[in-house]
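Just one protein chain is left out here, and the rest sit where they should.
Order of writing sets the labels: A, B and C. Residues in every chain begin at 1.
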Amino acid sequence: MEAIGRTRWVIPEGYIPAESMVNANEELLSHEAACILNTGDQDASVTITIFFTDREPAGPYRETVGARRTKHVRFNNLSDPEQMPLGIPYASVIESDVPIVVQHTRLDSRAAEIALLSTMAYPVE
Amino acid sequence: MEAIGRTRWVIPEGYIPAESMVNANEELLSHEAACILNTGDQDASVTITIFFTDREPAGPYRETVGARRTKHVRFNNLSDPEQMPLGIPYASVIESDVPIVVQHTRLDSRAAEIALLSTMAYPVE
Amino acid sequence: MEAIGRTRWVIPEGYIPAESMVNANEELLSHEAACILNTGDQDASVTITIFFTDREPAGPYRETVGARRTKHVRFNNLSDPEQMPLGIPYASVIESDVPIVVQHTRLDSRAAEIALLSTMAYPVE
Partner (left out) sequence: MEAIGRTRWVIPEGYIPAESMVNANEELLSHEAACILNTGDQDASVTITIFFTDREPAGPYRETVGARRTKHVRFNNLSDPEQMPLGIPYASVIESDVPIVVQHTRLDSRAAEIALLSTMAYPVE
């Protein structure tokens, strides 16, 4: 299959709840993810830049998404060049050297139950 | 009505929770669906390709969506050429021989209550 | 403000849960809505066509959205030319004589708590 999508995507809404339900396992931990699909035959070198409300942007964070592979990148786990903070608003721009498609998802387990949100990221022309 | 939409759609986020609430009926079972609408006067032959994080893609899975019909395809039920796995990330590309429109929805009933997410799939130009 | 948007929109995912939480008031009743905005200076004459999995489409259902007004149309309330059914999958096409913008939202209160989903409808070129 050919490489599908765009090389730049934007997610204006970002927020990783600082708390989770009691005894949450890895899957049910409050988290936010950028789900990236690379349908093409070349590995994708992806960089993520994080924007904040009151300081200069952080990054670039670097990820590789293999050819014909998907990767669900959890923002919680981004730690190089600096650890992603919890409990504050942020936004992200995701850039790739080959076309990809990006979807944004949050699982919020602050309460006893879970809540979910998801939307396709904004594809830049 | 004429055939509306595109012939290729992408859903980067995929994950079928492996658990459901106690005594969930068919409707409240944790599931993920690609909701497909074919407004045109010709049946749509649809193929679904599934991408994973650490192996080559699976598929094609084949579905038919009748003329002037909608079909909510549950990923859980895809079994030919191989059964869809639960509890791991995946992504999908949906292709059709006539224009269709595709929306992605998940119902997660792992906790005692349900959570929902939905977004329009990404329409490939 | 000028008239913003498109004259045709598609929502492939449709499902009105047949049950609601005990003692749900009008607001917390399980429902599905097409939220329509008409920013222009002319009233919008809107028609909604409903597609099913196993029968011919229903409609057209007719709505008016005033100039510079928004209208959140609940699918539950569509009754002419025929009552919208609960508990089965459907899809919709929304057409207008002037540009509008359409967003899809569901509130599901089958369990003791509520779940929400929302996405922008698909704008036809």
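Quick notes on this one:
By our rule, a residue touches a chain if its C-beta (ideal position, glycine included) is under 8 Å from a C-beta of that chain, and two chains touch if they have at least 3 such contacts.
This structure is a prediction, so every number in the text was calculated from the model and none was measured.
Remark: the omitted chain is touched by one listed residue; of A:31, A:72 or A:106 this is A:106. Contacts to the hidden chain, counted on chain C, fall at residues 1, 4-5, 21, 27-28, 33, 35-37, 39, 68-72, 101-103, 105, 112-120, 123.
Touching the omitted chain from chain A are residues 8, 10-15, 49, 51-54, 56-57, 87, 89-91, 93, 104, 106, 108, 110-113, 115-122, 124.
Quick note on the criterion: only the chains that are shown with their structure count from here on.
Taking each chain's centre as the average of its CA atoms, chain A and chain B sit 22 Å apart. For the pair chain A and chain C, the distance between C-alpha centroids works out to 30 Å.
For chain C, the set of residues touching two or more other chains reads 113, 115, 119.
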